[in-house]
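With one protein chain held back, the other chains of the complex are shown just where they sit.
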């Protein structure tokens, strides 16, 4: 399987390193607009052809799949062109800048019988896969809330605000773990550099049940926090990605509602029990993901992070942006 | 100075223990509706008169001050009666259930020349006092945001939701540290026990400047988090109350906005420098607070946690409740 | 049951607070050489008689039990006198300054049919009791090692070095958890203040099996560490007393020795599995301990921290002191 990589900036080298390790995969092309990045790729991987023009990749008939690691605004035109030239596509998150763009890409992939997969890296971590397993077998009971914090002193982006930069990670986790469809989104944020782009933002997603999901994303935090709390009716879970081990902890804690409460009795009973940290698969998520992409292409499988999943994340972000622009307030998904 | 304590439940014993240690203070009365609590108080402090009727305290002419450690709904009637019988008052947070009640109490105290102080305990911790010092000398520069998380598997309250139970702590810290007046409040939450009271809630406060404050309060968290991040234009601060020492950390980190940016240059520059954890006063906050109350009574001083401060907290909570009931959306303070 | 407390300095007030809460116990006396400490005890507990002379307690025939919270050098004479006047005794750790003194006290208690209990507080914590339970049911398999660290910026003692001050805690845990008799002790340390007393020390205890126990005690550490690692053939355990919750964690990790290894195969296989933190009893250890003392007196029971346990700790300390004086090297227990 011959692959072309577009973009050798921040994330591209990680994709390159993992793709070149897969048995039976040949990375034939690497393109980047900057000559120094092309030179670096060539130094490290002398067998790869470099170019500043992605068209060289699209027009190479022997290339079966294209991996896009470029800025957000370019996802739509590049993915569209790749799909039009009958190449399978793995594209950085988010899938596109608008729902309309995302739908067009999804439809084009479907029409041409091609795999369109979004790089929702976290979905391929041992931690998130174990969390899905735990939730799917009912270990947590009914889900009450998901609270996510992803903050650090972050690289300001030029073309997207902090929501579009960081929240796709957490929204991809939300949509992977929770099957109920989201209904309303509200978001509020602030811009402290005068760039017109929020650097601190809070986003809430509500559902028909009383499940609630909340996201704090922040480029201006002195400390790095990557934590998700999930509360359920039976048990609760903490996913702390900054822990070197025991990233996922399940707490046998909760409250039990009393049905025949009186005014003088407590409405709920407490339960605090053991804590349990399951063993996690430790392979690099991107390695798992790249192999999954290759497998989906070879065996015509639906990726875990499909175009549909990517589109739902864009739908949530688009609603959040609308709410943010209006100073908060609910926007339907 | 003779004092009466009303309420010997969860918090009352802490007030009693601290009040009895102050030189020149005599705790003459302790009242509680439950006979077993009165008996316990009597066993521990045989010199204190116990009663199930707070009127015994209000009508004792030798009692100068009353400390109220009772459920929220009783703050207004008890404080009103105490002020009417010419006693100085230290009342549990929040000051009252409504702005109207709070204003009436404030006015009555003023009219009668009495001290009305609210038990905003955190304002009396070494950590928060040091934070105020750091902010007031300009160490952080212009404030960008305050992000507060106060979550744990908490005791469900019967008469108030999680916002009215936990947020007063953080709102009292906000109003103590930040001098700019709050303008709008929005809040969203969920009730998972069918009690009609939210057990998870998020609250945002906005200001005329682009400073933004956000609060996460939660009775259903498997882990206890008590953390405040404050971002400023010069430096940033983390207050982690769960740390046994070094609760306050100042980070010489930040971004500097470039005025003449071009599309090819970064909009902002990064700065990461040293971290610094100032030595903190370690005395028990409640001991400091009780002594401060006594001093305010003796020397007719304005408490740090005055009726005005207590009222501002109630004003924010009342606005938050309105927003919560409406499913989010901005409500003016 | 009438009790007298000797010593109202650092630890005495905690004993007093817990003793006065026990149903059926009357603390009749409190003695301290310092008048201000007597005055403080009187202010807090007006019903207790205070004296600067412990003889007043020993000669009060109605006093059944004496609790000693005084400096180490006084344990032997005071306990001896108390036992001679037919009072049950709860004495601060360590039981005595020498094995000879300890043996005399143990024999005297036995002869007079009295309870002699040592205040090995940690043995009464939920954490250590749960650890004993886990070890006793064989959850850890054969024990390989116990590694203990107890360090902080500590109060220098006048009459004992850091080993005699801090190690009794950890040695009492060792002797409570491990049934195999210790054989040899070695210790090394250093004195940085010229006082002649080590402020940093390391102590190793060996056994007939290849189980090994090691202790690091230090008054000169900038950070507070209270951690014990226990490795076993089946599982391993970490006890971190600085954790607010989950103080005890059991790791399903280990190595399995291969019997028929060859030079090209690994000698051992690895196993890393789940981690599990059992729920712990949260009651204050000293409350549990004081009640246990009262129960032992009432029902003629052998305390968990008996004179024999206290004596074994003194035996280990005496051997360690010999090794320390000799600059290290093994000393038989």
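Every chain is named by a letter (A, B and C) in the order it is written, and numbering of its residues begins at 1.
What we mean here is this: a residue touches a chain if its C-beta (ideal position, glycine included) is under 8 Å from a C-beta of that chain, and two chains touch if they have at least 3 such contacts.
Note that the structure is a prediction, hence the values are computed from the model and not measured.
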Fill in the blank from the handout: Among listed residues C:35, C:153, C:282 or C:325, the absent chain is touched only by C:153
Fill in the blank from the handout: Of C:163, C:200 or C:297, the residue that touches the missing chain is C:200
Exercise for the section: Determine which one of A:242, A:282, A:302 or A:325 touches the chain that has been left out. Expected result: A:242
Exercise for the section: Out of A:44, A:132, A:234 or A:322, point to the residue that touches the absent chain in the complete complex. Expected result: A:44
Problem - Residues in chain B touching the chain absent from view - result: 246, 252, 272-279
Completion exercise
Touching the unshown chain, chain A contributes residues 20, 43-44, 46-47, 223-224, 242, 244-245
Practice task
Against the chain that's been left off, what residues of chain C make contact? List them.
Solution key: 144-145, 147, 149, 151, 153, 155-156, 158, 186, 188-195, 200, 202, 204, 206, 210-212, 214, 216, 218-223, 229, 231, 233, 236-238, 249, 251, 253-255, 257, 263, 266-268, 270, 272, 275, 327-330
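Basically, only the chains that are shown with their structure count from here on.
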Exercise for the section: Average the CA atoms of each chain to get its centre, and name the chain whose centre is farthest from that of chain C. Expected result: A
Exercise for the section: Give me the ID of the chain with the smallest distance between its Cα centroid and the all-protein Cα centroid. Expected result: B
Problem - chain A-chain C separation of Cα centroids, rounded to whole Å - result: 52
Practice task
Find the geometric centre of each of chain A and chain B from their Cα atoms only, then give the gap between the two centres in Å, rounded to an integer.
Solution key: 38
Problem - Shared interface positions of chain B, touching two or more other chains - result: 223
